[in-house]
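Missing here is one protein chain; the remaining ones are kept as they sit in the complex.
Order as written gives the chain letters A and B; numbering starts at 1 within each chain.
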Amino acid sequence: MNLQQTGILTKADLVEAVRYPSEERMKKGPVAVCECMQNIPCNPCETSCPFQAIHVGENISNLPKLDEQKCTGCTTCIAACSGLALFVVDKSYSDEVGTVSFPYEYQYSFQIGDKVKAANRAGKCVCEGTIKKIVNTKKSDRTTVVTLEIPIDFVDEVRSIYRQR
Amino acid sequence: MMRVTSHPVLGEMKEIEWVNITVNGKPMKAKKGEMILAALLAEGIIVNRYTTKKQEPRGLFCGIGQCTDCMMVVNGIPNVRTCITPVEEGMTVEVQDGLGKWRGDK
Partner (left out) sequence: MKQCEMLVIGGGPAGLSAAIEAAEAGVQVVIIDANEKAGGQLFKQIHKFFGSSMHRAGTRGIDIGEELLQKCKDLNVEIWLNSLVIGVYDNNVVAVDVKKSLTEHELVKVQTKKIVIATGASENAVKFPGWTLPGVMGAGAAQTMANFHRVLPGKKVLMIGSGNVGLIVSYQLMQAGAEIVGIVEAQPNINGYAVHASKLTREGIPIYTGYTIIEAKGKERVNQAVIGKVNPDWSIVEGSEITLDVDTITIGAGLKPLIGMAYMGGCKLINDRFLGGWAPCHNYNMETTTKNIYVAGDASGVEEANTAIEEGKLCGVSIAESLGYLDSTKAEELKKAIWNRLAGLREGAHGTERTGAKQKQLEEYTKAMEG
């Protein structure tokens, strides 16, 4: 089963497409992951990046390409991406925990420090996490960026807060 | 209650100004200026009319005045598309039976 049948991207898909940051880079500090695998005529990721770390080019349907050395993991691109397909991961914290930052456009009541269940790309609860940061600036235009601290083994998997069904 | 009072993008709903309408003989509050259909939907009323031949229920289908499934009798006038007709103070709204009848018609 692939992305087009299920809508569920996997890390393996991204790695295969050479679109996942290197382990080495993730260990150094926060870095963006562009989980955008189709040619969409769209380029706000490129223009929003203060460090010119994302390249789309003149043909706005090109896939975004990340320069992981230029990227500082600042999270600006997360709210800029109209497809909500940009994330920032960080494995530099410690050997046990890391963080993942993701866009969140739902009503919420959680606060910094709260423990929440974390969901993977398929919406399954895979671990517990702690809300580290909630950013909702004028520039992010009603797209909240949430940073979740989770066990390091789940940093490549967790992409949202688990939704009870 | 089906009103979306708080929303991550649209924000909190502004303070509502209410008007009084009568729906199938019962008094009901509606948000000033909203469409009749929306007011009814907010109260969980979703059948707007019954078809002429088979008496089947119909309700919201297109929501923008194209399909006529939400027609009701409003102020005694049949075939009013409620999704594009705003409520007014004192309005009477009735579920339409078939082609509907003008007020006063037998």
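To be clear about the criterion, a contact is a pair of C-beta atoms (placed from the backbone, for glycine too) under 8 Å apart; a residue touches a chain by one contact, two chains touch by 3 or more.
It should be emphasised that the depicted structure is a prediction, and the values quoted were computed from it without experimental measurement.
*Asks:* Just one of B:Ile21, B:Ala38 or B:Met71 touches the chain that is missing; which is it?
*Replies:* B:Ala38
*Asks:* Among A:Ser22, A:Asn39, A:Gln69 or A:Thr137, which one is in touch with the chain left out?
*Replies:* A:Asn39
*Asks:* So which of A:Ser48, A:Thr72 or A:Ser92 would be touching the chain we can't see?
*Replies:* Considering all chains, including the one not shown, the answer is A:Ser48.
*Asks:* Tell me which stretches of chain A touch the chain missing from the display.
*Replies:* Touch with the absent chain occurs at residues 3-9, 35-44, 46-48, 59-61, 80, 82-85, 105-107, 119-124, 141-143, 159-160, 162-163, 165.
*Asks:* Extract the touching residues of chain B with respect to the undisplayed chain.
*Replies:* Within chain B, the residues that touch the unshown chain are 2-5, 7-10, 13, 34-35, 38, 41-42, 46-48, 56-66, 69, 74-75, 77, 80, 84-86.
Convention: only the chains that are shown with their structure count from here on.
*Asks:* Would you mind pulling out the distance in Å between where the CA atoms of chain A average out and where those of chain B do?
*Replies:* The separation of the two C-alpha centroids amounts to 43 Å.
*Asks:* Sort out for me which residues of chain B touch chain A in the complex.
*Replies:* 6-9
*Asks:* Which part of chain A faces chain B closely enough to touch in the complex?
*Replies:* Those in contact with chain B are residues 105-108, 142, 144.
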